[in-house]
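Only one protein chain is missing from this complex, and each of the others stays in its spot.
Order of writing sets the chain letters: A, B and C. Residues in each chain are counted from 1.
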Amino acid sequence: MSSVGARLSPKRGQYLRAYRFMLLARVAEEKLASLYRAGLIKGGVFLGRGQEALSVSVGLNLRKGDIFAPLIRDQAGRMAFGDSVLDTFRTYLGSQLGSMRGRDGNIHRGRPREGYYAMISHLGAMIPAVAGGLMARRFRGETGVVGATCLGDGGTSTGAFHEGLNVAAVEKLPLVVVVANNQYAYSTPNDRQFACKDLLDKAAGYGIAGHRADGTDLADCLRIVGAAIEAARSGGGPQFVVGDLLRLVGHGEHDDAGYVDPGLKSAHVGRDCLKVSEEFLIEKNWASAEQIAGWRTEAKREVDTTAARVQREASPDPAEEDWRAVSIPSGDLARV
Amino acid sequence: MSSVGARLSPKRGQYLRAYRFMLLARVAEEKLASLYRAGLIKGGVFLGRGQEALSVSVGLNLRKGDIFAPLIRDQAGRMAFGDSVLDTFRTYLGSQLGSMRGRDGNIHRGRPREGYYAMISHLGAMIPAVAGGLMARRFRGETGVVGATCLGDGGTSTGAFHEGLNVAAVEKLPLVVVVANNQYAYSTPNDRQFACKDLLDKAAGYGIAGHRADGTDLADCLRIVGAAIEAARSGGGPQFVVGDLLRLVGHGEHDDAGYVDPGLKSAHVGRDCLKVSEEFLIEKNWASAEQIAGWRTEAKREVDTTAARVQREASPDPAEEDWRAVSIPSGDLARV
Amino acid sequence: MITYLEAIRSALAKLLADDPRVFLYGQDIGSFGGAFKATKNLAREFPGRVLDSPLSEDAIIGVAIGAAIEGMRPIVEMQFADFSVCGFNQIVNHAATLYYRTEVPCPIVVRLPSGGTPGSGPFHSQSMEAIYAHYPGLVVMTPGTVEDVYSMLVEAVAIDDPVLFCEHKFLYNHLKAERLPDLVAPAFKARLARQGRDATIVTYGAMLHESLAAAQELVADGYEIEVVDLRTVKPLDTDTVLASVARTGRILCVSEAWPWGGVAAEVVARVTAEGFDLLDAPPQRLNARDTPVPYHPDLWAAHRPTASAIASAMQRLLEM
Partner (left out) sequence: MITYLEAIRSALAKLLADDPRVFLYGQDIGSFGGAFKATKNLAREFPGRVLDSPLSEDAIIGVAIGAAIEGMRPIVEMQFADFSVCGFNQIVNHAATLYYRTEVPCPIVVRLPSGGTPGSGPFHSQSMEAIYAHYPGLVVMTPGTVEDVYSMLVEAVAIDDPVLFCEHKFLYNHLKAERLPDLVAPAFKARLARQGRDATIVTYGAMLHESLAAAQELVADGYEIEVVDLRTVKPLDTDTVLASVARTGRILCVSEAWPWGGVAAEVVARVTAEGFDLLDAPPQRLNARDTPVPYHPDLWAAHRPTASAIASAMQRLLEM
């Protein structure tokens, strides 16, 4: 399928923008990994290495005013939707100045007011929430809005996925659910996760459209995800996209992923989408190896300065916390 | 499809046994309804009128040693699996002597030790439980065992349904899930419940076999459900059966079902499976109108005497209750 | 006369009429009007704003959360409180944490038809207020009067935080009032339901009426029992409780929920920590039995606190 993607040549500008976000995400994640190894990030670091092409295609095809609920491995898509290197590092490092102010961290970040929902850990849970956001837009008469959310192969086994997708289908909402089938849920391979021949077989069960993308091929991802988002935007109801790829890193940085089948690594699905896109750029003469190297240096500079800057920022001060989980003015509650 | 069912003629003996259970269930439920109207049954009464053919086909095709987790509208299937008129009335009337001893009631009854699981209200919840029961049998090396459970169209929207069916598919368990699509979930019509063209479209999403039965035609139900159970028994993995029919009564006896589309009542799906089977018996000369009338009188006599007997039985005495939800000997817990 | 149930419907109608951000979502609440008819006619009166949902509690709550993020004021109905456990994750992990995590509030109201009625059994009788109150970020209201169920539901929608609205099924049609209130106490203040002198009963919901009946019974023995209606169990108005205990020196907490970690436990723990010196006798609790709610009406009546059970518990407390 990637060949197809390659044949119908993608738009140069979009492809280049997408590549730059992929590169920035890759470089940022490499930095996060090193900070984790250095013990500077507590908890965990969860990377999207190898999944940038699919992820960026979601963020890039969405517009301002759309809703995006990214998941664990969407650094590239988040950035394409407007998230910054700065807030990424602030959130991972728990900075008071980050969008989560140290109260939540790593991938659990967002700015809901800007349509950028902050995931909770419980997989599948964001699907009905995005559906609800889209229902709100419809109540307000807004049209042409799309809501997209990402999930992994394991996430498709949750009740939340099923209920959320079904509700969206019944309401015919412009929801796009993109499943990154990276072959494993943590250590669990597809054959212990589901028994359908193909995850796309699930679409018919909800009465929604299904699309397959080659997750290792940026051109194909841009085209397929773009088409799905366009279909949702133009009233086609929920769209279900499955991208096949391989997680080229551990589940988290604590995990050496020793369980990954070597056969998959050497297979088409195991290709590094970043490398593939670089070869494509060069083959197309859209960029030279030197330019690409320059972009990487640029990205590295931005990431390193940002990381350094955030490490100098003050941690949240417990004494300054109001320790209140409700927004009700304290006055209204003698004691909670 | 019913015509097909009628063409391949069913086995006379099985058909007659099935009919007698349907009749007994129908008569028993009519009595339950009158006791409810008389204020003798508190809470609610939930009937399977119009669903007897599909339900009985499940109970009748199961064997001793199989597992059955019936649901709301399975009086006929319960009786075919071994439940009695006596325990039905004892449970509805909360008799101390019933299987639930007045602690639970109406359709929430069973004898788990005998493979007859007692449903909890939360729809979909019995599916993974039956799957677990089947895993236990497999651990013990028992083969040729089948587990069956019933559900409604609304129940397919629950996360429990999705997770349970998926787990059973991954484990390739001999589970048969029979969905009685009676067109409504309480008052909610199919088109507010799901958007797939056909509930059978869900089977492929789990990688399991799907079967359709005409829920108004006993012959078709016996054949299709029988084939599904046989397929599971012989190692075919989970089987998904959808029977189309109409609930010919309110959701509960409190409900006049005014919301039911008259068009459906007059359509094929709105046929009363009991009447249809009686016509079939007569057409086949397997029974005369007189015999059938006689069977009904017999059934009525059994039901009335049983109801009278149970009404004379003592209610549970609160003073006799130990009020303990755990089985740990009280001695072991100074105070719980 | 207006019933507790009609008061809920009136509040919903008023909310839909006054606030375009409000919509209702839940099973069978549209043209059917809901399992208890709390939304009767509302789908017709407010076209497109009273929506039937699939049989999917997790999605129902999730949808409400997303809509709230976008500025709506969703009111969702669980057909029975007992089924809210199927949407539990969305309530306690998504709605309850949103404001703390993102500064974006989550103004949803989850209506929970709660509590026992004869013959309802283990899965249609539960009182879940203690479960939800344990979680930070949630407001849990337990109105026990017609006036309160109306005014507190209106206030619940005004509040920016997720509100679990525990309306008691036993009161739906039994409880009647002359008319709807115009002036009402704020939802977070407990109310002195009966003045007394010898001891205080702290309670809420359907138990308010059992407690008032018990207090009345005890008049014959010459006792004047004060009754405090908590109205909202989280936040919990400890001050009003302490003020009553300061007058009476004795406290019995009555709740229909299960004992372990219930409302009564929380009230006793607060009163002893903050009002120890006010106490002339050990504070007592009376809850439902620690078993599932039984089906048979006789077992059910013995499972929950009743006026006479409350009266005898109070007798014992008064003799301490």
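Just so we're on the same page, a residue touches a chain if its C-beta (ideal position, glycine included) is under 8 Å from a C-beta of that chain, and two chains touch if they have at least 3 such contacts.
Not measured: the values here are computed from a predicted model.
Note that the absent chain touches A, B, C when the full complex is taken as a whole. Which of A:Glu29, A:Asp104, A:Asp201 or A:Asp214 touches the hidden chain is settled by the complete complex: it is A:Asp104. Contact with the omitted chain, checked across A:Gly43, A:Gly144, A:Gly235 or A:Gly294, is made by A:Gly43. Between the chain not shown and the residues B:Glu163, B:Asp220 or B:Glu278, the one that touches is B:Glu163.
Residue B:Ala129 is the one among B:Ala129, B:Leu199, B:Leu246 or B:Val260 that touches the chain not shown. Take chain C: the residues that touch the chain left off the picture are 82, 85-86, 88-89, 92-93, 96-97, 100-101, 122-123, 130-131, 133-137, 234, 236, 257-258, 260-266, 268-269, 272-274, 276-277, 279, 281-285, 289-292. Residues 67, 99-101, 103-104, 108, 110-113, 117-118, 120-122, 125, 127-137, 139-140, 159-160, 163-164, 166-167, 170, 324-328, 332-336 of chain B touch the missing chain (whole complex, contact as defined above).
Against the chain not shown here, chain A presents residues 41-44, 94, 100, 102-106, 108, 120-123, 154-155, 157-160, 185-188, 192-194, 259, 315-319, 321, 323-325, 336.
By definition in this document, only the chains that are shown with their structure count from here on.
Spacing of chain B relative to chain C, judged by their CA centroids, is 36 angstrom. The distance from the centre of chain A to the centre of chain B, with each centre set as the mean of the Cα atoms, comes to 44 Å. Taken residue by residue, chain A touches two or more other chains at 159-160, 163, 166, 170, whereas all remaining positions touch fewer. Under the contact definition stated at the top, the residues of chain C that touch 2 or more other chains are 53-54, 56, 58.
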